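A single protein chain has been omitted from the complex, and every remaining protein chain is retained in its original position.
So, chain A:
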Amino acid sequence: MLRYILKRLLIMVITLWIIVTLTFVLMVTIPGSPFNSEQSSNETVQANLERHYNLDKPYHIQYLLYIKSILTFDFGPSISQPNQGVNDLLGRGFPISFELGIVTIIVAVISGIILGILAALRHNRIMDYLAMGVAVLGISIPNFILATLLIQKLAVDREWFPVATWQGPEYMVLPIIALATGPMAIIARLTRSTMLDVLTQDYIKMARAKGLSPWKIIFKHALRNALMPVITIMGTLLAGILTGTFVIEKIFAIPGMGKYFVESINHRDYPVIMGTTVFYSAFLIIMLFLVDIAYGILDPRIKLHGKDGD
């Protein structure tokens, strides 16, 4: 196990290095510059700006500067917000995105699993159709439509919730509903299909024959196996939601970090592009690693080895 973990850690570092290098290559390949505003300018001003942000240096020097910034965990100042370091931006935005994301995940996982179980147990009956109807809607309605609809119906027409901004728990309700619906639907469908599969297996019949209570059969024997696919998607889901979502954060004016992923690229804000990419990749890689560990705990048949082909 320890050997396995060490090996994975090494692969993680190499993966990250490849990502950083590719990001750098992409950054210098896309045309444009951070100073292409729609406003007037002139050559002198542009030259001063490029020198100020080291963009006049040869590419290999710039690359080394980025590597240095990553090794020292200091990505330098943002170009589009020069008063703020990239670390400040991420340090301020991430906790907010994380807070919103973690509640969203909890809501999505709990409601998704319950919907899935109910649908599987009442297979081809009204409950099943209802649950899957909700799930299909959840998958097919984009969250930004849902968000706008929720604001109009629940915040403007009836003033149950505030429209937007981020000032307290009541401000979280609508964004969480908007964000959680999609993942909930995916989890519900996954749980349902694997539950249906598992429930017809011999060992469930065996458990029934032994006279175990239905609850025990479902939760101890069936669900545990049915959850494996859900665990599989949790890694990407967690990384995606916890690091913030551009659209929902924009609609609800939530000061999370989702916007930096998109806006940094639009603005060619190179330090922020690098910062968000490294942050997100590291986060995703760690999540995937944790998922692999979780497999081993949930399913004793899966063994984690340090060597391939064991």
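Assume a contact is a pair of C-beta atoms (placed from the backbone, for glycine too) under 8 Å apart; a residue touches a chain by one contact, two chains touch by 3 or more; residues count from 1.
Keep this in mind: contacts and distances are computed from a predicted model.
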Undisplayed chain, where the name is taken from the UniProt record, one of "Peptide ABC transporter substrate-binding protein", "Aldehyde dehydrogenase (NAD+)", "NADH-quinone oxidoreductase subunit D" or "Heme exporter protein D": "Peptide ABC transporter substrate-binding protein"
Listed residues A:2, A:30, A:126 or A:209, member touching the removed chain: A:30
Contact residue for the chain not shown (choose from A:121, A:155 or A:233): A:155
In chain A, positions touching the absent partner: 30-33, 35-49, 51-53, 80-84, 92-93, 110-111, 113-114, 148, 151-152, 155-156, 159-166, 168, 170, 173, 219-220, 223-224, 250-253, 255, 259, 266, 268, 297-298, 300
